[in-house]
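Removed from the display is one protein chain of the complex; every other protein chain stays in position.
So that you can tell them apart, the chains are marked A and B in the order they are listed, and the count of residues begins at 1 in each.
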Amino acid sequence: MSAILEVENLRVAYPSRQGPVEVVRGVSFALGRERLGIVGESGSGKSQTGRAILGLTAAGGRVTADRLHFDGIDLRGASPRIWRQLRGRRMSMVMQDPKFSLNPVMTIGRQIVEAGRRGGVSRRDAKARALEMLEAVQIRDPGRVFDAYPHELSGGMGQRAMIAMMLVGRPDLLIADEPTSALDVTVQLEVLGILDDLVRDRGMGLVFISHDLRLVSTFCDRVLVMYAGRVVEEIAAADLDRATHPYTRGLLNCLPRIDAEARPLPTLERDADWAR
Amino acid sequence: MSALLSVDDLSVTFGHGADAVQAVRGIAFAVAEGESFGIVGESGSGKSTVLRAICGLAPVSGGRIALDGAAIPAPRRADFYRRVQMVFQDPYASLHPRHTIDRVLSEPLAIHGFGARGARVEAALEDVGLGHGFRFRYPHQLSGGQRQRVAIARALILEPKILLLDEPTSALDASIQAEVLNLLDRLRAERGLTYVLVSHDLAVVAHMCERLAVMQNGRVVEELTRDALRGHAAEQDYTRTLLRASEGFRKDGAT
Partner (left out) sequence: MSAAATPSRRDWLLADRPASPAQARLGQAYRTWLAFRANRLAMVGLAIVAALVGMALFADLIAPFDPLRGGDLRTARLLPPSWTHPMGTDDQARDIFSRVVHGSRLTLLVVTLVAVIATPIGLVIGTCAGYFGGWVDTVLMRVTDIFLAFPRLILALAFVAALGPGIENAVIAIAITSWPPYARLARAETLTIRDQDYIAAIRLQGASSPRIIWGHVVPLCLSSVIVRVTLDMAGIILTAAGLGFLGLGAQPPQPEWGAMIASGRRFLIDFWWVATMPGIAIFVVSLGFNLLGDGLRDVLDPKAAS
């Protein structure tokens, strides 16, 4: 399987009063047309990894990598022009909360059309494709949602519209940062189902960033477990029960279960060695 | 029935006239002393509103809330707050940003005229697993889990009988959630507390509560015991959907 994204020794550092602080410390992985999960707790650097790949690291942050290739294009020091060509068309990002990612004063339809219209597509074609996209994310009444403003949609609808907008350019790579955390469980699974179809039908590569190890393990093919800016374990999702790193095991065990009684819940004893 | 806390046909309506939104539509449940009762539901089901209504933070439009068989007067009197306390969902929003932990914990003592405040504050911090080194810190110097421990200490410092827990761990990482749930478990056993816990996470409620109610659109859909939940003996479709969803994603797409 040829990799569409290759990351080697990715580092992200932010300046602070005590000198630069590295929040991502040497992350390496290759992504094919598959679903890769990145799991970690808050502060593990998982979101920073995703943002760095898309060149969205906040101002002041410094990104370095030995290799950061997207489909053969070196993303290190890519010019704004190259980013414009890539973002939205070949690579996209879905964020946690659609409220912050959708323009509140533009209709959903217009935003999707704008996202899909780069590169000489006629207005009519773009609209048809936007409606098609809304249908693809299982919005029952695409016409209504097309003319709606973001605040008129529920959380689940908004997130679907967001996904439609991110996918209308038919990207090869989608980075989803906690795309379902703000949603109710039942809606969450529907949205995951949509992402799953898109990976399968279109051969898209998906990086799924989440704090929820159980969800990721049921959804993704492969999981990277991050701790303090490092990948402490890389494992096929199916083999998660046989995880060897104590952090991964700890994360799995500390969740309460419906069918099993564990009292007190096993807690995670952090080891300073993990962060080394 | 010897319920410590009972809610009967409770309705909560926000707004007036055409803008009125009925968040809770006639729900009823009773919690015995020492029991832990859970309320599960998705966003907008009205589960948190129930807790806020009990505390007098949401406008009750109908029904009865009784403590020890006696209806709670509105507005709440001072002695109510010494018997019922609440822990909020977001530990980042529930502590005053400009007050030290010491002030957060000693203010309720001052309001209710307790003596030996310093000793009580130290003991309360010790109880929730924070040393006295935390006493004069500000909330922004604490992690989310530590803040939630402070919030629990604040709720317990007036020595209430009933603790209302509004998604106490949903803003925390999984490993921190386990620690806080263990802490709540231990405190309940030590002090014979009664809990009403609200959560969207079925597993958390199943872990913490002997009995639970499933809410949807402001109504209780089903009330069942932990054992019934474990035995997959839920009768309502909605409860079964929640149960299935809590197991994670399935490739066949059946949700």
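Please note the rule applied: a residue touches a chain if its C-beta (ideal position, glycine included) is under 8 Å from a C-beta of that chain, and two chains touch if they have at least 3 such contacts.
Only a predicted model underlies this, so the values are computations on that prediction, with no experimental measurement involved.
*Asks:* Checking the contacts here: which visible chains does the omitted one touch?
*Replies:* Taken over the complete structure, the missing chain's partners among displayed chains are B.
*Asks:* Of the residues B:100, B:170 or B:217, I need the one that contacts the missing chain.
*Replies:* Final answer for the missing-chain contact: B:100.
*Asks:* Given that one chain is not shown, which residue among B:28, B:55 or B:228 touches it?
*Replies:* Checking each option in B:28, B:55 or B:228, the one touching the absent chain turns out to be B:55.
*Asks:* Using the document's contact rule, name the residues of subunit B that touch the chain not shown here.
*Replies:* Contacting residues on subunit B, toward the hidden partner: 52, 55, 57, 78, 81-82, 85-86, 88-90, 93-100, 102-103, 107-108, 111-112, 133-134, 136-138, 141, 151, 154, 158.
Note that in this section only the chains that are shown with their structure count from here on.
*Asks:* Calculate how many whole Å lie between the centre of subunit A and the centre of subunit B, each centre taken as the average of the chain's C-alpha atoms.
*Replies:* That pair's centroid distance is 32 Å.
*Asks:* In the complex, go through subunit A and note every residue touching subunit B.
*Replies:* 41-42, 155, 184-186, 188-190, 192-193, 196, 211-215, 217-219, 250-251, 254-259, 263-268
*Asks:* Using the touch rule from the top, collect the residues of subunit B that touch subunit A in their complex.
*Replies:* Residues 42-43, 144, 173-179, 181-182, 185-186, 200, 202-204, 206-208, 229-230, 241-243, 245-251, 253, 255.
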